[in-house]
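Accompanying notes for the structure given below.
Every protein chain but one is kept in place in this view of the complex.
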Amino acid sequence: MRNRAFCAALLLAIFPVLDAPYRVAAPGYRYEFPRDFFAHPEFQTEWWYTTGNVKTADGRAFGFELTFFREAVNRDASKQGAWDLRDIYLAHLALSDLDGGHFYHSERVNRSGPGIAGVDSAGGKVWNGNWSAVWKKDGSQELTARSGDFEFDFTLKSEKMPVVHGENGVSQKADGAGRASHYFSQTRLATNGTISVQGKQFRISGLSWMDHEFFTHQLSADQTGWDWFSIQLEDKTELMLFILRRQDGSIDPHSAGTYVDAAGKATHLRANEFSLTPTSASWKSVQTGATYPIAWNVVVPKLMITLSATTRLPQQELAATSKFAPGYWEGAMQFSGKHCSADILGVGYLEMTGYDHPLRWTK
Amino acid sequence: MTGRAKLFWRLMVRPIGREPVRMGLTILAVALGVAVVLAMDLAGTAATGSFRSSLETLTGHYNFEVTATGGVPEEIVGRIATSPINLAISPRMEDFAVVAATKKSVVLLGLDLVGEAEAIHLKSDDGASPSAPETENIATDFSADDSIWAGSSLGWQKGQHVSLIIGDRERTFTVRGTYDDQNQPAIVMDIAAAQRTVGRAEKVDRILIAIPESENLEAQTRQISALLPAGAEIRSAGTATDENRKMLAAFRWNLKLLSYIALIVAAFLIYNTISVSVVRRRAEIGIARALGASRSDVLLAFTGEAAVLGVAGAAIGVPIGRVMATGAVRLMGATVNALYVSSRPGPIELGANSIITALVVGIGVAILAAYAPAREASQIAPIEAMARGRREFLMRVHSLRDLTLAAIFGAAAWAAAKAPAVGGKPLFGYLATLLAIVAGTLAIPSVVHAAMKLFGATLQRTSVAALLASRSLLGSLRRTSVLVGALATAIAMMTAVGIMVGSFRTTVIQWMEGEVPADFYLRPAGNSSADRHPTISAELADKLATLPGVEAVDRLRAYQVSFDGVPTTVAAADLRESRKRGHSDFFSGRPAEEVLNELRSGDAVVVSEPFTYKHKLKRNDFISLRLGTSLASFRIADVYYDYGSERGFILMDRSAMKKYLPGDAPSNLAVYVANGADPAAIRKEIELAAANYRVLIFSNADLRKQAIVVFDKTFAITYALEAIAVFVAVMGVAGALLALVIDRKRELGLLRFLGASRAQIRRMILAEAALLGLVANAAGLLLGFALSLILVFVVNKQSFGWTIRFHWPVAILAGALSLIFVATVLAGFYPARIAVRLNPVEVVHEE
Partner (left out) sequence: MISLRNVIKNYHADGQLVRALNGVSLDVAPGEFVALVGRSGCGKSTLLNLAGAMDFPTSGEVFLDGISTGAQDDAALTKLRREKVGFVFQSFQLIHTLSVAENVELPLLLAGNPSARKIALGRLAAVELNDLDDRMPHQLSGGQMQRVAIARALVNNPKILLADEPTGNLDTTTGAVVLDLLKRLATEGKVATLMATHSMEAAAIADVVVELRDGRIAGLKRK
């Protein structure tokens, strides 16, 4: 799945589904690129989610997150003015200054309006104000964002084909038709560019990961949160793993993952084929009161992968500024362990939701 | 030192207490003078100085704004939002709604309720954060065009339905929530609904932008400027407010200066009071001098007495001024709205500064006015202590010297009147007024002298009272002339302003004869003021044009623009009809048809006289105007007389305006009835056709009447200021007569011995009052005429740029002067009563 379903949840809390029927994610969806890089307005919720670990030439490390959300709120065909509300566009931006020990984040909510935010398939652009992701003719992507604290301009070049998660084109999240999403990732994006933070500019390079997911109303009421990992190992393999936590403390059987080998071939992992186990290391947020486990053990027996996940910056929590949104933790991680009995290192991101309070669903 | 203080107390302060009525009147005069100055200062600050457009509400921390005539194309919002500058924006629709139930006008704001902060966090402009509009269901609410969020001071409840008139439509809205508006009421809508409600599709009225302060700020604004079409501009937020404030400065100046008249009159009274004190206490002063008081002690004592009066007056004046300010703000606010810009007066703030200013002004004026008599007192020789009895000999009048000085001041006034304005303010005009008053004051003793001689000679055969009165006044000529001077100055200012306003009024009425040719005029029922131009639906105009009996319908569309940093109105009209009917008079003297033909080309405009005056432009000059997305250049084809707007008017043909601003909703309609058709029947037809529109229909006569009503309302405050000054002067007359009575106690008693009846004594005092009033009226009228020439042709012209044709408002002046005369005579009643009640035996008693 992808984390940000929870964001969808918060959006849903504000914008309940009107009677307009939205399409639900169903098996058999045929992906087509570059079409599917862009908007799917017939689905209610959609996001583009890029995270990455980058470094300057002299080793100063940063993590970043830039996420665009689209949430359909109205499909009244009689209102076609530029300002008429059809979709709400939400965006999150974060920078983890891992050596400086700072975490910066900000968010944006807009309607598309007269070009304020939106998705332009023809122009290859997803944007919210002056935060944007632009797909170039050569297949590379340009990521630009600026806030009061920092700004960055990155060029992302994918080293592999997009990977579709789940089975038969759907990533099932709960029992029942439609409780699912269409979910694909670009798991290895070579990243180059600049970061300016507090007036200082850094030239960086590194690895990014991009998720794109679209669906209508995928989770079920007893799911209280999730933990999601993206892992990019030195041997050019990647892992996406998530567990859905339930009210009774158990792990939902719809938890799943994907393994991508060095050639880009994807293998679906079921809930019983991996384990994600928090260690005792934790960090308590002053702002939200939530306690997050910040060190995990990752085991995928079938692939002979054993990793321990740690972070250099415990406070990568995006505490919500709006009373509607819950806080969540989304941070740059480093991995070390074994893959097929060889020592291995990796980088990636961890997202943890539902720790401040259980996610609440409307309806 | 304590000895001196005692001396001061015994000889100077204590006597004040002995004549409570007269001293009370003097103190009250100072109090009123101070009160008026303070009130106008406070009201001026509230209504104009701290003027803010009522649209400057919920403007948050934004430091720049993008504006364009007729609205900014909405795609500019996207362009700015996506520009690589760290900024926040607030695109807004801005208009006014009239609450149908109360007829009150409220600001209507269309805000991007999604984009502006997350959820809806509206920030008030002073940085405090009013609570967000409460809403449960933004999605549904947004989708509804009838959703409004109401400022808490409107007192509306969530869920309430409210009928609002916007433009020419009345619609019902639902209050979806309220927010704490900190007493700056506004109705908030989502921008999408607002666009539809005010009928300005694809435009936003203003884009507010917040850019953090940095050294790049200028470069960043240039970057934004580059994103804009030629017709739009980026400028500091609230520039319009600043421009309006600047424009209001002249208006405020004039009122401020008028407010000093009452104080000037009070100065005359102080002068008189101290003079009387000096005359009465000649012996005491002589004694004090003989006992070793120095000249400066005496000078100090009498200026001290004046200062005491000044302090007392100012102390009483401050609270009176505060009360007056409340009324003044209302009057000024009405004027500002009618003539300049829709505004919201700020709160009246009685700060330490205002109070200190009032005290300094009151005490300063008192001391200044007292200086001459105090100096005279200091010249009194100790030998005078020995003088037997006190005699006020006939004052010698230095007629020649005074009249020569008067002539010099008069000439200086003449010269000052010829000088140009300084920075848009008629400073020399004011100086000329002041010099003319000084000249008048200098000439008044001679005038009074001549008048009394004349009256005495003429009247002595008819009435012994008149003889005695004129002789008594002649006998105290210096005092008398000061009082006549005070009253005459007040009357002169009143006459001058009366003549100016009357001339203006007549000019406007005559002008309307030519400029208001249509049979009916329509405007939207929604809020309109000098800077707001709500529109009428275009289809209504079309419908009216097809009515049988209607010969033609003229459409006028007006926009608010900023020209050279000064707010101005640019308008477009069908020039066919007005050309046929009106006899617009142009400066060039060319026939209207010829001038208006030049406008058909679309690159020429005609402008109003105040516009050319303000911008120093003339016929055939070129002006650049931001219209829609373009920056267009026009030739001034001609200049026309206009008294409708002080802001200035630029008029072009409708076809020309449409090139830049294609919207065809008119601001006003003029309906011409065909020859032979019955106007009453046509009016019914129009009313029927407009039944679903909230428009106001005026017949030609209605419109003129309404214009005059607005005109009169505008000058209400001027009249109030005049009235107070005259009141102070009349009070001075009462006080002075009282002094005369007290000083002539013995004479009055003697008259009783000689067989005078009480009635004769009373008549005598009243005759004195009447003579004072008569002379003051005559002198005031004369001086007022001179001042009115300065006001009409210098001050008015330089402040506002209007050419006013001189006109005597005979009826009003006659009425006002008679009223003042009667008031003056009435002011004699109390002193007359005192005179009649004197016991002759006591006052003539010789031991």
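Letters are used for the chains, namely A and B, taken in the order the chains are written, and counting of residues starts over at 1 for each.
Definition applied: a contact is a pair of C-beta atoms (placed from the backbone, for glycine too) under 8 Å apart; a residue touches a chain by one contact, two chains touch by 3 or more.
If you're wondering where the values come from, they're calculated on a predicted model, not measured in any experiment.
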Chains shown that the absent chain touches, full complex = B
Filtering B:Gly177, B:Gly304 or B:Gly475 for touch with the omitted chain leaves B:Gly475
Missing-chain contact, candidates B:Lys418, B:Arg758, B:Arg805 or B:Arg833, resolves to B:Arg758
Tell me where the left-out chain touches chain B, residue by residue.
-> 389, 391-394, 460, 464, 467-468, 471-472, 474-475, 746-747, 750-758, 760, 840-841, 844-847
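The rule is short, and it goes like this: only the chains that are shown with their structure count from here on.
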Rounded to the nearest Å, the gap separating the Cα centres of chain A and chain B is 65
Residues of chain B touching chain A in their complex?
-> 74-79, 81-86, 91, 112, 114-115, 118-119, 137-140, 142-143, 190-192, 195-196, 201-202, 212
So in the complex, which bits of chain A are touching chain B?
-> 14-16, 18, 73-74, 76, 79, 81-85, 88, 107-111, 113-117, 127, 129-130, 132, 144, 146-148, 151, 321-324
